[in-house]
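Here the complex is missing a single protein chain, while all its other protein chains stay put.
For subunit A:
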């Protein structure tokens, strides 16, 4: 920068340079100013030159007990969608806090439905769950994100992403203002999540990260994020609850949440070769149907919203 005081773009100062150079300098200044992310000049943009070459998904259901069947169905619906659209089991980390399909209360053993018409068995024949039951804890979740495991932990339970990865992180359960409840006995706070994402960014564990949260007051969970390259969608704003969609009188509990239901409705129309964009996903959320406002945080995200989520 020609002002001679170092590389920080400061406010324009009265300059002694001849006016001739100003028009030439101005677009240069503007260009440089926009290329720096709003957070800090030193942290700069996403790793330069890293090409997107793999996709990962981390799907977490944090609730246990039979009446939280819908959270399991939410997560399994996303699991099925993500598998259908091309991410293999080896690149999916599925964490389910309880067993619904083979639960003694389930009238339909080995089957989980997200709709009362029972058309689609989400559990299928080929499900692979990486973290089950009591293993779904805040500690294990943060270990998965940051990659700091004990040496004995097998590869199928690790998130082996690199700087070319696009990661989808989906969390569902009961939550509140700046927290998400795990297993009815501990909480994940928003600053813990922000810290884990920051560690991930520093260790180049993702190129772009999409966080989707379907809980009450979901948007507060990512209020503390400050790493670039992260896009976050929550099912409701602070002070709002997220509601379930409908009750299945055969199974006896609600089977899916509204936000996930509409997200799925969007994805069911797609296949592996579609070119839909995130923009159209956001536009498909209708607050009156959701009974809450789906909130998305885009300020940390650099590209405009026209890319396919799983490609």
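Simple rule for what comes next: contacts are C-beta pairs under 8 Å (C-beta built on N, C-alpha and C of every residue); 3 or more make two chains touch, one makes a residue touch a chain; residues count from 1.
Quick note on the criterion: contacts and distances are computed from a predicted model.
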Complex member absent from the view - protein name from UniProt, among "Dihydropyrimidinase like 2b", "GPI transamidase component PIG-T", "Acyl carrier protein" or "Guanine nucleotide binding protein (G protein), beta 5a": "GPI transamidase component PIG-T"
Hidden partner chain, touching residue among A:123, A:141, A:179 or A:206: A:123
Candidate in contact with the missing chain, chosen from A:157, A:198, A:226 or A:246: A:157
For subunit A, residues in touch with the removed chain: 64, 99, 101-103, 108-111, 123-130, 132-135, 152-157, 183-186
